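I am attaching a structure below and will ask some questions about it afterwards.
Note that one protein chain of the assembly has been removed; the remaining protein chains are unaltered in position.
And now, chain A:
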Amino acid sequence: MDKLIIDDRKKATISNDGATILKLLNVVHPAARILVDIAKSQDAQVGDGTTSVVILACEFLRQMKPFLEEGVHPRVVIHALRRGTQLALDRLDEIAVKIAKDDPAQVRSLLEKCATTALNSKLVAHQKEFFSKLVVDAVMLLDELLPLDMIGIKKVAGGALEDTRLVSGVAFKKTFSYAGFEMQPKKYANPKIALLNIELELRAERENAEVRVKSVEEYQKVVDTEWNILYDKLVTLHKAGVKIVLSKLPIGDVATQWCADRDMFCAGRVPEEDLRRTQKACGGRIHTTVVGLTDATLGTCELFEEVQIGADRYNLFTGCPRARTCTIVLRGGAEQFMEETERSLHDAIMIVRRARKNDSVVAGGGAIDMELSYHLRQHSRNVTSKQQLLIGAMAKAFELIPRQLCDNAGFDATFVLNKLRNRHANGDLWAGVDIQREDVADNFTACVWEPALVKANAIVAASEAACSMLSVDETVKNPASSSTLPNENKPVKPGRGMGRPC
């Protein structure tokens, strides 16, 4: 299920992403803040599995609690937890399936399956096939460093989720424009693109500059020069054969009109990340001066056009020579819904990125958790010390994930878990919960896959958090000083104290 959270600014967020929820909750309890931390860490390292890491950490603690109450020293428990973690990781390594990287078709299908598994737990689960293809396409377009900021996600309200499209190139919303803009052509094939960091507007050359003139003629000359400086820049661009001018800074009406007269397209105030993406896709450089424009520093693409998407107009650059970037134009109804979709896609993208970097996968849907649980339980039987019980308890904690899956799907968890335990005891490595049929199934053949890294990181983070919580025997809190952080307790209201209603 999803949670609806209203934060201190009365902004509503709908999410089932652990990290997002915990971030919004403003947890103050010192021990509970560790949980928020591990969710963040999972988000940073893997990008998905934030919910499972938190519930796993809690379950570790819950299972260990009876032992502590019976007087087992926390250090012994910590030791067992570390040992159990190591065992689980070794087992994970042992059974994870490596996928050959040389066959592109196989790699692609692997990535799609991982993305599908990640999306399964999200709001957009019923469109998971559609989105998993989209996400994999998006990631495949990137270069080997796979920088996340090279995938842009744009949200346009309206339309259906299926109207979401992937632009293999750059897309951004039409920027604010002046008169004359509508006279400019909106479609070019193979244009030269100049990316600028220059204000194309009549402006002071320098803020603290001053002009002192002695005669009217000189004054007129100064005025003309100001215009000429602007025209010179435009002429340089025009002479270099530039058809499209994009700038981070404003492009004024004079320049807009000038461009319109000469069959050029211009857009000012382009957001910086969009400009950088355009640069990655189309090549060229971002110019802070127009001196030294050459073909090498100008970008190009096969097709530029402006299209209407929903209520907004978008500038699309497609067929870029170095398509190391792409943009997902997300469509959907409510704003919150689209935000959640964006987060889900982010998670899926991260999973696919990780899967591309590390090629070993395990079966999801509780299969790997049951297998680890089984392995730990078997192992605990061979231990003679106190650790036998503790590792056994840890084994039980791993069952939580399939149990929670069943509970959330409305299945009888006890029944399904019994079956699962039996299947794993009979050596069925990848038996997991089958969400569709309320049963157990071999999730590996059912293609519910996730990268082994996700699981490994979740286990490590959960156990580190549990260990640090167990190792604390005393909490000391100093009174908060009032002078250093006056705004800590009262959130800053909008309107800067002018009493704007919020």
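Please note the rule applied: a residue touches a chain if its C-beta (ideal position, glycine included) is under 8 Å from a C-beta of that chain, and two chains touch if they have at least 3 such contacts; residues count from 1.
Convention: contacts and distances are computed from a predicted model.
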| item | value |
| --- | --- |
| Which of "Mediator of RNA polymerase II transcription subunit 27", "Autophagy-related protein 13a isoform X1", "T-complex protein 1 subunit theta" or "Origin recognition complex subunit 3" matches, in UniProt, the chain that is not displayed | "T-complex protein 1 subunit theta" |
| Touching the absent chain when the full complex is considered, from A:Ala105, A:Val216 or A:Val291 | A:Val291 |
| Omitted-chain contact residue, chosen from A:Ile99, A:Val135 or A:Val460 | A:Val460 |
| Selected from A:Leu4, A:Val216, A:Ala311 or A:Val476 as touching the chain missing from the view | A:Val476 |
| Full-complex contact with the absent chain, from A:Gln42, A:Thr175 or A:Asn315 | A:Gln42 |
| Residues in chain A touching the chain absent from view | 30-31, 33-34, 37-38, 40-45, 47, 73-76, 78-80, 82, 145, 148, 197, 205-206, 208-214, 218, 221-222, 224-226, 228-229, 279, 285-289, 291-292, 297, 385, 387, 457, 460-461, 464-465, 467-468, 471-485, 488 |
